[in-house]
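Let's look at chain A:
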Amino acid sequence: MASLYSYLFLSFFMFVIGMAVMIARKNVIAMLLGIELILNAAALNFVAYTRFINQNLDGHIMSLFIIVIAAAEAAVGLAIVIRFFQVRESIHVDDATQLQA
Partner candidate 1 sequence: MHLSYLASLGHYLPELIVCLTMVGLLILEATYDKHERGRGMLYSAAVIGLFVAFCISVGSLTDQAQPLFTNSVVIDPFSGFLKIIMILGTLGAVYLAAQSKDIYSEMKAEFVILATGVLMGGMLLASANNMLILYLGIETLSILSYALASFRKADERSSEAGLKYALYGGVSAGIMLFGMSHIFGVVGTIQFSEMGARLSELSGTQIAILAPSFFMFFAGLGYKLACAPFHMWTPDVYEGSPLPVTAFFAIVPKLAAIGALTRVTMVFFQDVNALHHSWIALLQVVAIITMTVGNVGAIGQRSIKRMLAYSSIGHAGMMLMGVVVINELGARAILFYGATYLFMTLVAFLITSFVQDKYGNDHFERFNGFIYRYPLMAIAMSVVMFSLAGIPPLSGFVAKFNILAAVIEKKYYVLAIIGGLNSVISLYYYLKIVRLMVFKDVESDENIEGLGFVNQAVILGLTVPVLLLGVFWSKLISLAGAAKILIQ
Partner candidate 2 sequence: MHGTSTLLNWILWTPFLGVLGVIIFPLFFSKDKQDNVVRWWSLVNTIASMILAVVLYMKFDNSVPGMQEQFMVKMAWIKQFNIFYTLGVDGISLPMILLTALLFFLCILSSWTITKSVKGYFALFLMLQSTVYGVFMALDFFLFYVYWEVMLLPMFFLIGIWGGENREYAAVKFFLYTFFGSILMLVGIVALYYASGKGIDSFNILALSGGKFTDNMVSMFGTTFSFSKLFFVAMFIGFAIKVPVFPFHTWLPHAHVQAPTAVSVILAGVLLKMGTYGFLRIAYPIFPQASVHFADWIAILGLINVIYGALCAMAQTDVKKLVAYSSVSHMGFVMLGLAAMTVHGMNGAVLQMFNHGTSTAMMFLLIGILYERSHHRWIVRPDGSKGFGGLYTQLPRYSIVFIIAMFASMGLPGLSGFISEALIFLGIYQKYTTITVLGLFGLLIGAAYLLWMFKRMFFGEVVEECKSYTDMNAREIFYMTPLCIAVIVFGIYPAPVLDIMKSSVGQLVSLLAQFQ
């Protein structure tokens, strides 16, 4: 029977991987996936905490919303990526260099 900590560890691991993806991968799609990972890590936490510590439904609700919003965000994100692809013929993140920082 997995303990809370294994869940936490797993979620933390997902979070780290997500961040790593955000940092490492050039492909924008992959980066969007990274975001998903991070969000899911959070969602997992919520569920886990609800399950093990406090028995109210808040965590579950949170996670549900997270999933929904993640979907929405992904949708918009993809749309933007497509737009970006149309103008730049690339989804390589390093091509986003028009704006002088």
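One rule holds in what follows: contacts are C-beta pairs under 8 Å (C-beta built on N, C-alpha and C of every residue); 3 or more make two chains touch, one makes a residue touch a chain; residues count from 1.
The candidates came about this way: all candidates are chains of the complex that A comes from, given by their letters.
Model, not experiment: these values are computed from the prediction.
K.L.:
Could you sort through 1 or 2 and say which touches chain A in this complex?
P.N.:
1
K.L.:
Where on chain A does candidate 1 make contact in their complex?
P.N.:
Answer in residue numbers: 11, 15, 18-19, 22, 28, 31-32, 34-35, 38-39, 41-43, 45-46, 48-49, 53-54, 56, 58-59, 61-62, 65-66, 69, 72-73, 76-77, 79-81, 83-84, 86-88, 93, 96, 98-101.
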